[in-house]
Each structure stands twice: as C-alpha cells, then as structure tokens.
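This part shows chain A:
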Amino acid sequence: MELSATIRGVAYRFDSVKDVLARANPPKSGDDLAGVSARDAVERVAARAVLADLTLAELREHPVVPYEADELTRVVEDELDAAAFKAVAHLTVGQFREWLLDGATTGATMRAVAAGLTPEMAAAACKLMSNLDLMTVGAKAEVVVRANGTLGLPGRLSSRVQPNHPTDDVEGILASTREGLAYGCGDAVIGVNPATDSAESTAAILRALDDLLRRNEVPTQHCVLSHVTVQLRALQLGCPMDLMFQSLAGTEAANRAFGIDVALLDEAWATMKAKTSNRGPNVMYFETGQGSALSSQAHHGADQVTLEARCYGLARRYRPFLVNTVVGFIGPEYLEDGAQISRAALEDHFMGKLLGLPMGCDACFTYHASMGQDELESLKVLLGAAGCCYLMSLPVGDDIMLNYQSTSFHDIPTVRRLLGKRPTPEFDAWLAARGIADGATPGPRFGDVEVLR
Partner candidate 1 sequence: MSRTRALMTALRARLGAAEPLAPPPPLPRVEAPPARVYTPRREASRFAAEAARHTTALVGIGHVGTRYATDVVLQFQAELAVAHAAVAAELPDDWAEAQGMVPVRSRVADHREFLLRPDLGRRLDDASLARLRQRAPRGADVQIIVADGLSAVACQGAGKALAEALRAACQARGLTVGALVGAKFARVWLEDEIGQELDARVAAILLGERPGLGTGDGLSAYLVYAPRIGKTDGDRNMMSNIHARGTPPAQAAARLAALAQAMIAQGTSGVTLDLAQVDGGAELGVGYRAPQVRQRLVEHGGGGGAGGAGGAGGGGRRR
Partner candidate 2 sequence: MILEPIVPTVLAVRRLPAASPALLAAYGADPARHVSLGLVTCDQDDATYVALDEATKHAPVDVVFARSFYAGAAHASGRLSGEILGVLAAAEPQAIEDGLEALLRCLAHDACFYDADGKRGVTVFPHVIGSLGHYLAAEAGLAVGEPMAYLVAPPLEATIGLDAALKAAAVRAVRIVAPPTETNFACAWLTGEAPGDLAACEAAAEAYAAAVVEVAGGGAGAGGR
C-alpha cells in the first residue's frame, strides 16, 4: 500500500490510512483543533491523490479505530454484508467516486451495495467530492422508511416541528406545534428537546402531543429527545411514544461520554419494537454532528468527517426512521463559518444516504459562529436540491430553549415551493383535506392555527 504522492517535485508521505483520511479533508476548524488537518492546500491534495488510489478493501482493513479497541468498529465489521462488499471491494476510492457519479448507477444500485460499505469508505469518497458531487449522489440515493408516515420518497421534503420550551411548559409547546402544523410542517416528527431530563416530564409532553395529534388525526409521529434511559423509564410509565431518540457519536469512548453503549441501544430498540405507538416498522431517531467525539477527547486522532460516518455505521444497525446531523449546533471550534457548515451539511447527508440512512439535516448556526441568516437560507435550498429527507422547523427558526438559529415554519413551504417538493404522501393528503396546502403551494387555510382543534 503506497502512502505517498509527489506534487511539483515535492514528495508527501503519510503515516497511516487514518492520516491520509484526515489530511484529505477540506478545511475544518475541528480538524485544526484535533491537530490532524493538512498543513496547507497542496498537502491536502497530495493526501487526496493517495486516497484516490487506495482500494475499498484496503480501507476495510484499516478502520480509523482498531477492531479490538472499539465496539463501533466491531459492529461495522461483524455485520458487513459479504456479497455487497465483494461487488465493490476492488474499486479504488477514485473509481468508487466515479462509479457513484455515473449516470448508470441508480439509487437502487447504491442501496444494494450500502450494506457492504464501511463508514471509512463513505468518508473517503466524500473527501474526493465537491459540493455539487455530494449533492448529485445524495439526490440519487433514495432511502424510504415508514412509521405513521412514509418518509424519503422522491420529490418529497419533510420537516420536524421542534417546539422546544425553556421550562417544558406544555401549553407553550402545543402553541408552537399547532403553528407549525398550520404551515405544513411536522410530517417527519413532532420532536421536543426537553429542558428537564426526567421520565415524568418526558411522559407528560408525549401525552399532550399524542392528544393533539389524535384529536386532529395528523398522520405523523412524536418524540421527546431526552436521554434513552429516561425514555425507557417514561415507557414504563405507560405513555405513548412513536419514536425513541438518542444522540450518537463515532467512537465507543465518545458514546460512553453520552452515557450509552451498543448494549443499551440494543435494549432500547428491542423495547421500542414491542412498545411503540407507531405503525412501524421504523421506530428509532438518531442525531449526530461533526465534532462530538473530539468534544469528549474520544476521537482517536481521526478527523471529524470520518468519525461522523462512523455514527451512521452504528445507526444503521437500528433501521431508524430518522437520522439527522445537527450540523452547526456544536459551535465554531468544529465548524467555524458558513462555508464549513454548508460543506459539512452536504457531506453528512451524502455519507448517511450512501450508508442507507434516511438523512435529515438541522441546518443551523449558533450565535458565536460566523454564519449569517442569508447563508443559512441558501443552505436550506442546497439541502432540498440534494434530496435531504427533512429539515427542522421552528417559529422564525429561533430555538428559545437551545439558543440557536435553525429552519423556520415559513422556510419549509418556501423551499418546497421553490423546488416543487411535497411532504409525505400521508401528510400531503391531510394538508389538502384541511386546506393548509395544495401540493407544493399554500392552500386557503395556510398559516391558520384555527384549523387545528
């Protein structure tokens, strides 16, 4: 295996596959923070040249965290589909990129090989791709899942209503939820990040949401994004729960910092399959985001794009209904500005879709990142065009509990109209029946909360 390249007479040598993967990344403040990024733009291209010649089989043999040291690596390796892997193992990363971009490679073909790909392969292809490359492949890769609604069909763009409240005031949460539904949002999930991580509070919010959705016959699903242990206790209280949530990171050590491991997730999934209040079969909801492993010093010297892909390698074990990358939430130390946040959003969407996940994106920024409102609005259109399954939605995009800026109730119908996208078919029919929307255009009762009882 050759880990060197020469550019204009200067030879660049790299220590390991992990090193090559890291230095091939486009600039990210988080890779600088981890001390793994390329020294300059030329070394970055040299690393890409080396990466382009590695085969997928070689990547499988060199995961960024060793098999013995990490249960995520073991989950990926032990569950890899041998036939699917064999179909692409001989390709170099450069050839793999071209194969993905080839017009003859369809979404169905990609789904067929997904189970044979390791996260490192998805990350490696990502590093050789421009933003439009990432969008082109992302848009081809269809992943269709079902709970009460059917998410991820072509020509669809769904949204999560995120009616967070700083004190979990149920009436306040319901007010934001009704407003969101009246704007045609919420077909992916009504998902509340609770301020208080207790089973009672989780159950109380779920019951209130369940009442609202049943009363108005809304074909969607609900979720309270407390810790998975808290949700398991809430289930014991007998509350309805359409989706179970957990944040994931890309290494065993980083997940330990989140208070989870594979055994706990297995238990949560098994419990949910038995107790979910949705029609199924998909019952789990995961969130990820570049930089989470480094923030707990659990990155093993790997770059944040590859570690992000490893989250998806774990997530696919649980056939989730939703996965989204909370792309600008973690802060400027990982993604400094609008260009880095936009790039990361397209990277994550591409990698997740390639690995067979129904990817959504929380296109967002915190107020200490160098990103403006206009850049964020542009990113939503890019994601819509790239076939992103769903975006967040909040009143004016302002999360009054988590204090950051995301997608608004007004942005979802705007992007749908611009791109000719529609919500899930079930929700589409509900919106039409209520007069909220007529396909991709607003209906007579658009924005009117009195539509909801």
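Candidates were picked such that all candidates are chains of the complex that A comes from, given by their letters.
In this section, a contact is a pair of C-beta atoms (placed from the backbone, for glycine too) under 8 Å apart; a residue touches a chain by one contact, two chains touch by 3 or more; residues count from 1.
Remember, it's a predicted structure, so these values are computed and weren't measured experimentally.
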| item | value |
| --- | --- |
| Touching chain, any copy counted, for chain A within the complex - options 1 or 2 | 1 |
| Residues of chain A that touch candidate 1 when the two form their complex | 29, 32-33, 163, 165-169, 171-173, 175-176, 178-179, 183, 195-196, 198, 200-201, 227, 229, 256-259, 295-298, 331-333, 336, 366-368, 373, 394-396, 398-401, 403-405, 410, 413-414, 417, 442, 446-447, 449-450 |
